[in-house]
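Excluded from the complex is one protein chain; the other protein chains are retained at their positions.
Moving on to subunit A:
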Amino acid sequence: MRRERIVLVGAGRAAAAAAATLRREGFDGDLVVVGDEPHPPYRRPPLSKAWDGAAPCVDDLLVRDAEWYGTNAVELITGTRAVALDCASRQLTLADGARLGYDRLLLATGGRPRRLPGVRGDRIHHLRTVADAAALREQLAGDGPLVVLGGGFLGCEVAAAARASGVEVTIVEMAPTLLSRAVSPELGELFAALHRSRGVTVLTGERVDSVVQAGDQVVVRTCAQVLECAALLVAIGISRSTELLSGTPVACDDGVLVDEFAATSVPGVYAAGDVAAAHHPRYGRRVRVEHDDNAVRQATVAARNMLGARDVYDDPHWFWSDQFEHNLQMVGSPEGHDRSVVRGSPGEGAFSVFHLRGDRLVSVLAFDRGRDVVTGRKLVAAGATVAAEQLEDDAVDLRRLLRRQGGRPS
């Protein structure tokens, strides 16, 4: 009997999780991972965080050490882009002309940073890869200032890391507050105040009109002023890498469309991680999640389903952000909540915000109170019903609320 082959396209976090799951679940056919970066899968979250000492070294970031792939009979093809997909004959063509047949395929190609149209220059930076991070760090090693375009998580984390290492930093954000896509205006203001207190210039509600690199200076014109800097980081989100799929029957719409089983519109083809636009049963709509933990969990489900399971992916999503010495975590989605309860002391630092719809906990956000998220995540995942008074009472152990869910019919 012919050996089965599973191919994972994109050698990032999702592919690494899928490969490990496939082997752990007993898949003993050929397993091939193809990626265009020259490295085995590595963790990207540290690239934007705390810059202590030397530039990031990929060896410190590897999800699995290089030997793991050999030990587990995973063929790792790095530095090679997949350029064409033929779903009818189940063949993938690589940039070097090689053709790989597959029985099942995981699309885990992730995304790439959005760029400002027409803007070029060696001082215009984006951040996705370890090479991007090294280039930015190298340029800022001499001197700043740095302008960060985009006050989302990536922009804010880099701003904090650069500022903490002594660089003069300005954040320019079009929206009225920082982190506006993810958190409330109040929390965005809290982060703006934090950054300002450390010497970051935070410009919100400012649209950028033009960016030009002239010699070794970048000139950024906003609607309100002209900024000059040694380096510009453009951190305005990603586009999902779906170009491999143009002309194929794999349905895409700003990402690869997948159902709750991580399956695409084409039998045998799955997608996970940043590239996936997944139907999410918990939220009753399509979601695109660009977080490390989601890539791992969704790819794990995809891998199991590739082997015949019917696991539903309905993780409530968890992410974290580290800025300066502070830690923000969030689980679930506050959409549709009708009540918020605060635990802890926002004025004094650490606090958590619990979002409820009726008496059901839908989301927890913790600022320097990660412990609340450890249990909060389980409460949200369980669809727990809780009393608001207990959530805001610091004397009530959240784990007790979780145990109480045990007898509840679900």
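Methods note: contacts are C-beta pairs under 8 Å (C-beta built on N, C-alpha and C of every residue); 3 or more make two chains touch, one makes a residue touch a chain; residues count from 1.
Keep this in mind: contacts and distances are computed from a predicted model.
Selecting from "Rieske (2Fe-2S) iron-sulfur domain protein", "Acyl-CoA dehydrogenase", "Peptide/nickel transport system ATP-binding protein" or "HEAT repeat-containing protein", the unshown chain of this assembly corresponds to "Rieske (2Fe-2S) iron-sulfur domain protein" (UniProt protein name). Touch with the chain that is not drawn comes from one residue among A:Arg5, A:Arg64 or A:Arg404, which is A:Arg64. Only one of the listed residues, A:Trp320, A:Phe351 or A:Phe367, touches the absent chain: A:Trp320.
Of the candidate positions A:Thr93, A:Thr201, A:Ser239 or A:Thr375, contact with the unshown chain belongs to A:Thr375. Seen across the whole complex, the unshown chain contacts subunit A at 20, 63-65, 68, 293, 318, 320, 327, 329, 369-371, 373-375, 377, 399.
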